[in-house]
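Shown here: the complex without one of its protein chains, the others still in place.
Chain IDs A and B follow the sequence of writing; residue 1 opens each chain.
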Amino acid sequence: MIDAFDQIFVLLKHWALGWPFWPESLKPMLSVFLSIVPIMLVFALLFGITTVVERKAIGRIQNRYGPNRVGLPFTDVRLFGFGQFIADGIKALTKEDIVPRAADRVVHFLAPIALIVPVFLAYSVLPYGKNMAPIDMDTGVLFFFAVGAATELSVFMAGWSSRNKYSLLGAMRAIAQMISYEVPLIISTITVVMMVGSLSTVKIVEAQAEYSGQLPHWHVFTPWGLAGFILFLIAAMAESNRSPFDLPEGESEIVAGYFIEYSGFKFALFFLAEYLGMFAISGLAITLFLGGWTAPLAFLSWLPSWLWFFAKLLALISLFIWVRGTVPRLRMDQLMNFAWKFMLPMALINIAAAGLWFFLPAGFDRWAVCSAMLIVPYVLLGRGLMGGKLFTKRTYRYAE
Amino acid sequence: MTLPFAILAVVTLAGAIAAMSLRNLVHCALCLVATFGGLAGLFLQLGAQFVGLAQILVYIGAVAILIVFAILLTRGSESPQQPIVAGRWLMGVAVAALTFGSLMVSIVTSTLISSANGPKPNVAADISVKKIGAKLMTEYVLPLEVVALLLTAALIGAVIIAMEEQARLAPEGSQSH
Partner (left out) sequence: MLGEGIIKGLAETARNFVGSYVDKERLVTVQYPEERLPAKEAARNFPFLVFDGHDPHAGLRCVACQICEKECPPQCIYIEKSMDKKPDYVGKPQFYPKIFDIDISVCMSCQICVEVCPFEAIKMDTEFELSHTDRFAGLLFDKHQLAKSNEYYQKIHPNEAAEVDGHLAAEKAKAEVKAKADADAKARIAAAKTTTPPAAKPTPAPTS
């Protein structure tokens, strides 16, 4: 019974495929269709809900209410404002689509499509539950990063084709940032790939699905895993242009960055792609470090695996929102310095630590050595980057 | 010839031709990306997952961006005035013919083709990433290290060139004030 509940979506799909009236030749297509549509629907819905939750949470952080009005249409039911995203969607759909006269029409049109397609492709390798990865690829992680890298070009397309200096600046910033943070992102992933010995997302989760006592063997519970997870998360924030790394959009200096000249539904597509990118990369973080669909404690394993995946996803999304409500935007040089002078060395040291962890015999010594290997450079790098600067009250040369 | 192959081939070739003949440099770069994408698709279709995905990661994710940046940072994206077929086209044709010829020779004389007159084994399919990794780390470790060294040297060289320029510019800037 529990197993059936765990596998309910897999069983449903098989049941739907087993209907006798499908022609045999259409079955592979249908199978693909039955995998894609639920994923798209679920994550589009999650996107809608997240936008409301985010606005509410940031409102609360700033001691405001946040959206709490829009509920069911034509009634007084308010649903705590969770009808907001439907209203926003309708508004985006019905708005006029404005293309600047000087814009490169074809590229301007293609950019949002070229952005949303790779983002959705990234979802095809994530294992959402036991036996619930749409494709179990031998090179799943590589696939994820390959399609992720393809989004950079669409950002450039959007920024360049708009013929607007702000959008071009935004695109330049976005690409510089994405390229810089892709390096620590991939290097922090390498540790996991090294340990598991596979690029397949399914195998990576399976490697973490054991328990010693009640505790799971998640990678985040090792020194290199924790460091890798934190590095991965920071780089993921930068990759998905989340605040404090939202320079490409920096409303206060370049208005909205690369999608400034987009309106209506195309703008909504950019917005959607950004959030979907965040979910996808959170999903990968869960797969790599947080044990994918496995339960956090052994006795909780009876809950369905997909429930755990989505619970972890929601937790990570909340973390992203929390950080957004806390940290102000970085400056461009701070961003680059952080990527190349802190993230990259730490990620490289982390690889060495992971290698050592692999060869040292299990026990307390291994913990101590690997932790020291990470903490000492962390402290030293932190000291070095601050350069002995003491943060005092800022003095202004002119504006006194 | 299957339908996916036909589509990918058309995309690749059309992209390549457009990349040669379009006026706007950025459009050319974008068409080149289509070609890269088509090539990656062809690799994937042949079962060479690693090569295909590396193609996307490296060529679309990095090389194309580099090209685009180079176009934007040098002379802007305005279209050139001179005709497309210009100047040293003869040399270009010669280089292209040489490349094509050498590739052709190496493919025709490859052991894979000569040995596979019978039923062709699907060679690519059982080359897993694991095998590639193992080979790179054992048999081909020296070439790998050489390439790594070369790339690092190039990186450092680029940084040094940029630094020198800065050092040269700085005193001039302070004098002009």
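Here is the rule we use: contacts are C-beta pairs under 8 Å (C-beta built on N, C-alpha and C of every residue); 3 or more make two chains touch, one makes a residue touch a chain.
Note that the coordinates shown come from a computational prediction; the quantities given were computed from them, not determined experimentally.
Among the chains on display, the ones the left-out chain touches in the entire complex are A.
Residue A:323 is the one among A:49, A:323, A:351 or A:369 that touches the chain missing from this view.
Not every partner is drawn; the one left out touches chain A at residues 57, 60-65, 322-323, 325-327, 342, 378-379, 381-382, 385-386.
Everything that follows uses one rule, which is that only the chains that are shown with their structure count from here on.
Chain geometry summary: the mean Cα position of chain A and that of chain B are 29 Å apart. If you check the complex, the residues on chain B that touch chain A are 26-27, 30, 33, 37, 49-50, 53-54, 56-57, 60-62, 64-65, 68-69, 72, 77, 128-130.
Of all residues in chain A, those touching chain B in their complex are 107, 137-139, 142-143, 145-150, 152-153, 156-157, 160, 168, 172, 175, 179, 182, 197-199.
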